[in-house]
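Attaching a single structure in structure tokens format; questions to follow.
Yeah, one chain of the complex is gone here, protein chain that is, but the others are all in their spots.
Moving on, here comes chain A:
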Amino acid sequence: MPILFRLFLLLLLAPTFQAAAQSVAFSKDQFSENKEGLREAMREMKEGDTEYSADPARYAQALPHYLAAQEFNPNNAGLNVKIGDCYLHSTTKTAALPYLQKAAKLDATADARTHFLLARALHLSAKWREAIAEYQLAPPVGGNTRNGSADALTANDLQRYIQQCRNGQLLMARPVRVFVDNAGPELNSADSDYGPVVSADESTIVITSRRAGSIGGKKDPEGNGYFEDIYQATWTGKAWSRAANLGAPVNTDEHNATVGLAPDGQRMLVYSNANGGDILEANLGGSAWGKPKQLGSRINTRSHETSASYSPDGRYLYFVSDREEGSLGRSDIYKVELESRTPPVNLGSTINTAYGEEGVFMQPDGKTMFFSSEGHNTMGGYDIFKSVFENGKWSKPENLGWPINTPDDDVFFVTSASGRHGYYSSDRPGGLGAKDIYRITFLGPEKQPLLSEEDQLLASRLAPMKQTVLAPAVEVATAQVTILKGTVTDDATKQPVEAAIDLIDNTSGQTIATFRSNSTSGRYLVSLPSGTNYGIVVRQEGYLFHSENFDLPAGAAYAEVVKDIPLKRLEMGVTIVLKNIFFDTGKASLRPESTAELERLQKLLTETPALKLEMAGHTDDVGEAAKNQDLSQRRAQAVVAYLTQHGIAAARLTAAGYGETRPVAPNTNKANRQLNRRTEFKVTGK
């Protein structure tokens, strides 16, 4: 609260100490038997007032003095107001309420602005109806006085607060079904812990903490713990490991905070308060994070850039900035293509409001965005909203509802790829101290119980016949993304390999994105939003490429697939299955989706002139063996024909059809039969 208002408050409250019948003044008349105590309390009051009226106010420092004075005289209306005001500016805002309620009770003629403070405390405590009543008793001030200073409280502001309370009433009346769990002492500390970001499969979490042990050991002058550092923990299967400080070079003796994590956990976005607030990027090399690097001037300006999230393919960055150019409000969400030179694009008025937007997070399905906003139908401060990009536009942002959102600021919300869990920080009762990280488990719509009934339908029988009344099936919303993860190793040595992983849209033949497996562990993770026939190619110099195919129709539900990839070196006799070669059913005509794989094969042969290959066709055991034999032969020949037509000498290639004679799995089910229907090549010369 700006100084003018606080001085105003001090002046206004002074006479009411005397006037109020129930308010007990700090006077010798009232405390004639404890003059020493009165003197000490007055001293505390004075010290508190010094901090309270400073510019900027030092509420945290004023509060202990006021509390000491209050212990001596709990029934002074003005003191209770000041304590309430201090709490309203602390991390435990709801603690203000009993003091402000007491002040109102002690002083029936309380100043109108006291009603505003009480309204704020009631609002922040989700006491909507009472808050609205108090807001209505608080007339606008400052707009026409105080020379337009920042302490202005306009009629519009009051109306907005009242509207927020009404939003809160509506949202609280239909709470969302979630479990909100404190993430526990492994992640949380007695100081503020916030800004959680998780990898798509929830195996890694990175947080910001103000706990003791920060690099440099600097403390916040406002008493809000230490300078921020970034910590990391991993999921052990049942619980999080203890969060460990990432150390240098990610953490420095200044503030270092998390912003975002790539779905595969190999790149991290961090916040730096340099240059008015910038976003930097750090890469994971093996098990160590590299030094965060600037993201460039298109993203980082002199304005304040605070939050960002990668698109699942890593091509785009969604970020928050309060830059003036192209802005629709105080701070907005923008989108930028990282590898281009085009300027960032404001996401538009469906998402961005005249107020602040913060904490953007793009889900690994590539279309669901979570963000916080002070606009839309917030119930107070920032609320978290969800919008889905479909048919070329963003859907109307949907408030995630009570109890995820509260009347205070709710920001920096992220979810797992499955959409089952969300993480955010909140300062709520029962935590380990200040802000804590909480895990939200979405329970979905209420699960309808089923009843059973029977009737005695035949008068002559009176024999009950079972009749079950079934409730309609609930729609189960599952994320439409497949998480593919595993480890890339050398097939011979079993050692991890750092390899490039190309994600290809087989329909267009375009490479959508390229990822790298971790150099130390060989681990990789790729998010595959549904609706595309994906070719996955794992490649590394000195090895033959490895291909996988994931044809995910639109609407395919969330799945996690673990696929370890053994890369084979180019040696005689080595066989590679070409999973992205497709034929028309029962025919030997190559489908267009095969082009990317065929081009890869052509490139391999071109780059390795001595290489000779046998192309082999295989079928399952459905149908006549002779026909299968013929089909496999013709398919192998079709691949050879493509390659020779594209400049590969025929002498380097042979075609062999093995029909159903060499299955790689028993032909006992659909999945195995699919494995057996394959095209592969064998190295016959190098």
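Assume contacts are C-beta pairs under 8 Å (C-beta built on N, C-alpha and C of every residue); 3 or more make two chains touch, one makes a residue touch a chain; residues count from 1.
Assume contacts and distances are computed from a predicted model.
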Chain not displayed: protein name in its UniProt record ("histidine kinase", "ABC transporter permease", "Tetratricopeptide repeat protein" or "Cytochrome c oxidase assembly protein CtaG"): "Tetratricopeptide repeat protein"
Residue among A:P56, A:G392 or A:P449 that touches the chain left out of view: A:P449
Residue touching the undisplayed chain, where the options are A:M42, A:A60, A:A500 or A:A557: A:A557
Absent-chain contact - pick from A:T353, A:S418, A:N506 or A:S594: A:S418
Touching residues (missing chain, whole complex) on chain A: 179, 418, 420, 443-444, 447, 449-462, 464, 467-469, 473-474, 476-478, 557
